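Only one protein chain is missing; all other protein chains are in place.
Right, subunit A next:
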Amino acid sequence: MASITLKSFIGLRQSSLENHHSTITLPSKPLQYLRHNIIASKSSPKITGRNLRVAVIGGGPAGGAAAETLAKGGIETILIERKMDNAKPCGGAIPLCMVGEFDLPLDIIDRRVTKMKMISPSNVAVDIGRTLKPHEYIGMVRREVLDAYLRDRARDAGATIVNGLFVKMDKPIDKYAPYVVHYNAYDGKAGSTGTKMTMEVDAIIGADGANSRVAKSIDAGDYEYAIAFQERIKIPDDKMVYYENLAEMYVGDDVSPDFYGWVFPKCDHVAVGTGTVTHKPDIKKFQLATRLRARDKIQGGKIIRVEAHPIPEHPRPRRLSNRVALVGDAAGYVTKCSGEGIYFAAKSGRMCAEAIVAGSENGTRMVDESDLRNYLQKWDKTYWPTYKVLDILQKVFYRSNPAREAFVEMCADEYVQKMTFDSYLYKTVVPGNPLDDLKLAVNTIGSLVRANALRNEMAKI
């Protein structure tokens, strides 16, 4: 069984050897603890002569959704994105609710996945998707298409899109003073370092992804991250028919010690990849193993692109500081077990923007930290159950090969499929029938015990 070395939870309290922040040294005067109270800031002053200005750093799903909501709410919005045609390394799967909630046009979706195959370490394959209704599917999108669409919609709503790279921010000198954002404006010129520009804004939304610079500027702290490695493979047309609307998930110690390997169909090729948190140097080995397991189905394919990216495992210790808030991957809103982040990025961007619009009364008043904390509170309350359930699933079922065998066995059950898809597609944790839940719990224990017993037998050979 994989042993989990447990670090004690430090957060931002003590300065560890890695992050030596000068701000966390003990001050000479007695310590004052900042209480995080949510109070309505009706006391913040009305802004005269102009609207509230907010900068959104990063133009992915989080930034695009935030900028659109801000602009629609009457706030002067500037979105800074460094690469407008960025084809991001990403699985590209979006749940059904995202199409409805964000009014996505159906031509953005390249494929509708309605069947999934889960393959255990000993190649027991289980088909999932029997319980899906005809209108339900998992949408596969190209990130460059989706991101550009959301940004264009933000521009149509009134936001200013700037092609530039965020460099740093100057913190405000007193309570309602503006932030100064330093960035390099590219203006579409490729290859240049850009012209140094500054702008003054009242609030900043950091949507600049896993390696967020905004997060570094506010000392948000670090998170553990997984490395996701993916190869895009163009396979012959007859093999592509198999993946018409089917995605595969491979689990096993050979494929990944704490994640899964996948074959996802894209517009005209498949993406074969895997990921890991604890064994990052072995990622190429895991990728080879994934390709071996899928070998018969991707035979004759040519690798057209290789890409990798960090995926956060949990939120940063500090997601908010004064009038700067983090959303999306920058905040660390990726679920465990499935590694899903696109929907949560867009939704958190929208929620944060809504909190700013509400707290500033459509841009007429200044905002302060308590308004932004409302966004955090709403987010944690709405999505905490989803994250926790996926964390439990990962802890229980990704530990070892017998646990993964049990996982695949459980997925063959129709009740499990229905619950899984309902919670994935609509992003709510449905309690379900208590009697069925009890049966599910008993079956889970039974599967785990059986798989472990078989494993014990295997060890004797």
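Operating definition for what follows: contacts are C-beta pairs under 8 Å (C-beta built on N, C-alpha and C of every residue); 3 or more make two chains touch, one makes a residue touch a chain; residues count from 1.
In the analysis below, contacts and distances are computed from a predicted model.
Asker: Under which of the names "Transcription and mRNA export factor ENY2", "Chlorophyll A-B binding family protein", "Lil3 protein" or "Acyl-CoA thioesterase 16" is the non-displayed chain listed in UniProt?
Answerer: Of the names offered in "Transcription and mRNA export factor ENY2", "Chlorophyll A-B binding family protein", "Lil3 protein" or "Acyl-CoA thioesterase 16", the absent chain's UniProt record gives "Lil3 protein".
Asker: Can you work out which residue in A:G129, A:P315 or A:G349 touches the chain that's missing from view?
Answerer: A:P315
Asker: I'm checking contacts with the chain that's been left out. Which of A:Y225, A:Y250 or A:F397 qualifies?
Answerer: Touches the omitted chain: A:Y250.
Asker: With respect to the chain omitted from the figure, which of A:K133, A:K302 or A:K395 is a touching residue?
Answerer: Answering carefully, the residue with contact to the hidden chain is A:K395.
Asker: Write the list of subunit A residues that the hidden chain touches.
Answerer: The list for subunit A reads 4, 6, 8-9, 11-13, 23-24, 27, 31-36, 119, 121-125, 221, 223, 242, 250, 252-254, 289, 292-297, 314-320, 336, 376, 380, 384, 387-388, 391, 395, 401, 405, 409, 446-447, 449-451, 453-455, 457-458, 460-461.
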